[in-house]
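The structure appears right after this line, and notes come after that.
Every protein chain but one is kept in place in this view of the complex.
And then subunit A:
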Amino acid sequence: MTLVELTDVSKHYGTVRALEGVSLEVHAGEITCVLGDNGAGKSTLIKMIAGLHRHDGGTLRIEGEETTLSSPREALDRGIATVYQDLAVVPLMPVWRNFFLGSEPRKGVGPFKRLDTDLMRRTTREALLRMGIDLRDVDQPIGTLSGGERQCVAIARAVHFGAKVLVLDEPTAALGVKQSGVVLKYVAAARDEGLGVVLITHNPHHAYLVGDRFVLLRRGTMVGHYTRDEITLDELTQQMAGGSDLDALRHELQRG
């Protein structure tokens, strides 16, 4: 099923053409990768899907229905959850409080209405476990987790609160090789839960590990749109780097 479909969308900021003629499909249980170097328009694309910016041209369809998103809240209500690079967590708060922040379950009546802390702790633990994250202690401040783990908690949170589409903004950008692998596993776990995933990255190696569809952006335009069986990793890398950064990339690929 096509959850989100962009057809020939464009976005202009005044006289600046940020994005032109981009088409993209997100299917349930699939990962759509958006690849591009810095300044290619990845962030603009993500902001349109997340509801931060409206698109100027083309069409945006959510579950087949043509629409415009006017706020992040609206996107969330329609099941599109975005996990940004600078993650929305409160470092000094325990993992379980962060997990439910803004949607806290309560029990009791009147002035005795209180947080259902047992349920919150247990649910956090179970939701993380379901994604394959075995956390030692959900009471530890989330700031004590590594960047990769925090990313994983954010993903598990989106899955738990019923997101249909998960948009991930460079989830592996600030991480080491091993941590990146861990995060990609959780991305795959989210896909197996039946979510449609949009993975924004500038790393074709990471993209090819998990991606089902690939959208390549360069300087605000779409330069390619492939399904997995239409392209090999080498071709993807070639397309993306345009040859110039190839040596550096080859080096990176050899390590993984």
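Criterion: a residue touches a chain if its C-beta (ideal position, glycine included) is under 8 Å from a C-beta of that chain, and two chains touch if they have at least 3 such contacts; residues count from 1.
Keep this in mind: contacts and distances are computed from a predicted model.
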item	value
The complex's invisible chain, by UniProt name, from "Glutathionylspermidine synthase family protein", "Xylose transport system permease protein XylH", "LLM class flavin-dependent oxidoreductase" or "Succinate dehydrogenase / fumarate reductase cytochrome b subunit"	"Xylose transport system permease protein XylH"
Contact residue for the chain not shown (choose from A:Asp8, A:Glu74, A:Asp192 or A:Asp234)	A:Asp192
Residue of A:Ala28, A:Leu115, A:Ala173 or A:Leu253 touching the missing chain in the full complex	A:Leu115
Option from A:Cys152, A:Leu166 or A:Leu195 whose C-beta touches the chain left out	A:Cys152
Positions on subunit A contacted by the hidden chain, ascending	72-73, 84, 87-93, 97, 100-104, 106, 113-115, 117, 125-126, 129-130, 132-137, 140-141, 143-146, 149, 152, 182, 184-186, 188-189, 191-193
